[in-house]
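Below is a structure I'd like to ask you about.
Every protein chain except one is present and positioned as in the full complex.
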Amino acid sequence: MPIQEILLNIFFYAFALVALGGGIAVAVSRNIVRSAFALLAVLFAVAAMYGFMRADFILVAQVLIYVGGILVLIIFAVMLTHKITDVRLSNESAPGPAAIFACLCLFFALAAVALSYRWERAAPSREATVPSREGQPPIRLELSMTQGDGRTGVTPGGTVLDGFVRCAVAARGQGGEAQARFRLERGVLKESVWQWSEFRTAEARFRAAEPGTRRAEGSFDRLPPGPYRWSARIEDFEGETAWVAFGSQGEGAAADFVSERGLTKSIGSAFMGPYLLPFELVSVLLLAALVGAAYLARKEVHRQG
Amino acid sequence: MFGTAIMPVETGLWDAVLYGDWYVSLLGIFIACFVIVNFIAVYAGVNTLMERKIAARMQARIGPYQVGPHGSLQWLADALKLMVKEDIIPRNADHLLFRLAPYVVFGGSFAAWVALPFTAGWSPAVMDVGILYILAVSSAVVIGILMAGWSSGSKWALFGAMRSAAQIVSYEVPVGITLLGMLLMYGTLNMQEISQAQETGGFFGFLTDWHGGIFSWGLFRHPPFTILAFLVYYTAGLAETNRTPFDIPEAESELVAGYHTEYSGMRFSFFFLAEYANMFVVAAIATTFFLGGWLPPFGHLVGRTFLVSPLLEGVFWFMSKCFFLVFVMMWLRWTLPRYRVDQLMDLCWKKLTPVAFINLMAIGVGEFWHLGGLMLGVAALAALGLLVSKEVARAEPVIQTPALNPKS
Amino acid sequence: MTDYLFSQRPLENLLVLSAALFVLGLYTIVTRKNAVSVLMGVELVLNAANVNFVAFSQYLPGRGIHGSMFTIFVILLAAAEAAVALAIIIGIYQNFGRVDVDQADLMKE
Partner (left out) sequence: MYFDYANILVYLLVAAGFILGSLIVGRVVRRQRPDPEKLATYECGEETIGTAWIQFNVRFYIIALIFLIFDVEIAVLFPWTTVFRQAGLLAFIEMGVFLAILGVGFAYVWAKGDLEWLKSLGEVRTEPSREGR
């Protein structure tokens, strides 16, 4: 395994340990303020997990709202709901063996489900048939693409999160030495029409996976944000096939994938698009929470006086 | 020394770590990081000297004079003194949290430095959520302060911490709303791109390709509103760093020293360092959003290579602007008297926040419809002029009486 | 086993972690008497759910950013929930002098 993978794994386990340790401290600490500060560790570790998952906006939202807002509110509430006589700010709990047992059972059930289910990983691929040279049967090509980490597929029209995409072409019924050539086109909006121009090309030799099917993989990295289309063709000593595109072709055709750094823009567009109504409802909810909570808290000020 | 970490604005280098010479990149990170930690320490030390010298100057004193020529090495002596001071953890303290708190406070203010755009194309970390990240990690400081205050087991510390937390979170609201308004013009959260965006443009968005130098900076894009936004941001930022005139949490005459009353020696000095680091972060955000970041003030009128390399030139301009804003903070400390708590909250919620809201709306209108923004700007200028002239006409010498209610 | 420990399977690892967080939160909710602690348990549970949402969104192909959007809405709702719940807890405290959840039934009288 490459050292980078090991580093990522170490990173994951370190923060998983922080999260679990913090969670245990929240659950069993006898001192409520210590519980609250243990929650800080959990929230930060979960934020680090979002970083691990490349969800940058969620990372900062987690830190900004949970750590900077909710946790401060919780600590304030702790300070507000304890008497002068509670020397250690005790935090009683009633741990029965039944509770521990039930929770352990639940954990093992959840973990078993998560580990045993075969999560779908590969992206849906697109099949195409191209005419080959005279006298030969047509070649069937299968095109697919994955994120830079090589583990997560990208669907047509999907998003590549860190400017690194791998395109793959698999050819069936093709013999002999061959190589694939990938062509990436970048879209630029000119007078509200997408203009496509060649951006980069890559080559890859076919690796013989099994008799009859061969696979070649080309990778493109450091892609600036924007929409892209890619196409591939197969070249061998005797000639070459036509370009085969992954998505639909034509002047106004949609992009195969969009390169983005981070989630912020996608989230912004989603707020303007499919999540318009929930977004506005959130403002109503916040209004209700503000008015309601201020009302409840204010009552106490008057009673105190 | 930053060679490995220099990258073009539009691409990341993460794949160098994952797929390339990762150890070279890691080494680069460590070196850059080491440099910045030391820079913060030295910067804070020099800042203390600067602050004492400015204070002395304003009070017609000499200030530190014994160590080094004109006292210029006083900060080293101070650092040594802090190092050898006894480290006391009070009997009543919660030992674990008491030891952890400096890490949280210092880490929170230090982590914000990672996203600052020091020069064209070089930040320690070029992040797509740059400014939001800075706001987020800075809010960890609040938790650290509460931790310090509570774990000290002292009433002074706890009062100071609660006040400090209430003040910092309150002033985060005008800061956030103001920055939102500015972001409407830049359309990105990336600190590098924000700086870059101020190279061209100006005048209510009419002039998109104009290299206006200082007039292309965020400060003069939508004149009365962006300037107001700068004032709101700077005031609120000052309050977030708990500096005078907003130093209620550590008001010496009321609360001894606020949340770090019980801390001593080296452990105390980290709160101190964090405060200075925070001042710099506030100044750096103001520089990036309003003063053009690392851009020189005269646009393309003067060639951009009077310093050895364009990268160093960027560092020079960025640092000059930041240090100027930090200097103004010190200046204000010895000029303005302290606010009362109720005045403080009043200023935040009833003045800065509504103004920030109006700014946000006005800049939004201006970016969406340039002519409308211009008309709004003229109207606002007229209203301001009217207000000022009325105030001047009404003004009569008033002898300010000291506050009668020192409570709260 | 090593397949999972040093793995190419971040999704499974994250799911197990979030299951652990969920169970810890549940345990906190069930056993704590103090209402503020119960709220902390709720936050743990919400965080566990958020990790799941984002993991599915990022590691399963073709799901777009809907999982991430859900996470954002959960965080927003958590903020509103915490504000109101803590206001209620403070109200209970002012009335009864304690914030134990098993004493909140005094409100019946």
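Read from first to last, the chains carry the letters A, B and C; within each, the first residue is number 1.
To be clear about the criterion, a residue touches a chain if its C-beta (ideal position, glycine included) is under 8 Å from a C-beta of that chain, and two chains touch if they have at least 3 such contacts.
Quick caveat: nothing in here was measured; it's all calculated off a predicted structure.
Enquirer: If you put the missing chain back into the full complex, which of the shown chains would it touch?
Expert: Even though it is not drawn, that chain still touches A, B, C.
Enquirer: Pick out which of B:L97, B:A120 or B:A166 touches the chain that's been left out of the picture.
Expert: For the chain that is not drawn, the touching residue is B:A166.
Enquirer: Would you mind spotting which of B:T48, B:T188 or B:S320 touches the chain that isn't drawn?
Expert: Per the contact definition at the top, the residue touching the missing chain is B:T188.
Enquirer: Since one chain has been left out of the picture, which residues of subunit A touch it in the full complex?
Expert: 8, 11, 51-52, 54, 56-57, 61, 64-65, 68-70, 72-73, 76-77, 79-84, 86-87, 89, 161-162, 261-262, 264-265, 267-269, 271-272, 276, 279-280, 282-284, 286-287, 289-291, 293-294, 297-298, 300-301, 304-305
Enquirer: Contact with the hidden chain only, please: which subunit C residues?
Expert: Given the touch definition above, subunit C has residues 72, 75-76, 79-80, 82-83, 86-87, 90 touching the missing chain.
Enquirer: Going by the touch rule given at the top, which residues of subunit B touch the chain that is not shown?
Expert: So the residues of subunit B touching the unseen chain are 12-18, 25-26, 29-30, 33-34, 36-37, 41, 82-92, 102-103, 106-107, 110-111, 113-114, 124-128, 131-132, 150, 152-159, 162, 165-166, 169-170, 172-173, 176-177, 180, 183-184, 186-189, 256, 261-262, 265-267, 270, 341-342, 344-346, 349-350, 353, 357, 360-361, 364, 367-368, 405, 407-408.
Here, only the chains that are shown with their structure count from here on.
Enquirer: Using the touch rule from the top, work out which pair, A-B or A-C, shares more C-beta pairs.
Expert: A-C
Enquirer: Just the number, please: Cα centre separation of subunit A and subunit B in whole Å.
Expert: 33
Enquirer: Could you state the distance in Å from the CA-based centre of subunit A to that of subunit C?
Expert: Roughly 20 Å separates the two chain centres.
Enquirer: Two-or-more-chain contact residues of subunit B, please, as numbers and ranges.
Expert: none
Enquirer: Among all residues of subunit A, which ones touch two or more of the remaining chains?
Expert: In subunit A, residues 57, 61, 69, 76 touch at least two other chains, as defined above.
Enquirer: Which of the residues in subunit B end up touching subunit A in this complex?
Expert: Counting only subunit B, the residues touching subunit A are 10-12, 14-15, 17-19, 22, 94, 96-97, 100, 104, 127-129, 132-133, 135-137, 139-140, 142-143, 146-147, 150, 162, 165, 169, 172, 189.
Enquirer: Looking at the complex, which residues from subunit A come into contact with subunit C?
Expert: 1, 5-6, 9, 12, 16, 19-20, 23-24, 26-27, 32, 35-36, 39, 42-43, 46, 49-50, 52-55, 57-58, 61-62, 65-66, 69-70, 73-74, 76-78, 80-81, 83, 91-96, 99-100, 103-104, 106-107, 110-111, 114-115, 119-124, 151-155, 158-159, 161, 263, 266-267, 270, 275, 278, 282, 285-286, 288-290, 292-294, 296-297, 299-300, 303-304
Enquirer: Touching residues of subunit A toward subunit B in the complex: what are they?
Expert: 3-4, 7, 31, 33-34, 37, 40, 44, 56-57, 59-61, 63-64, 67-69, 71-72, 75-76, 79, 148, 162-164, 221-222, 224-225, 261-262, 264
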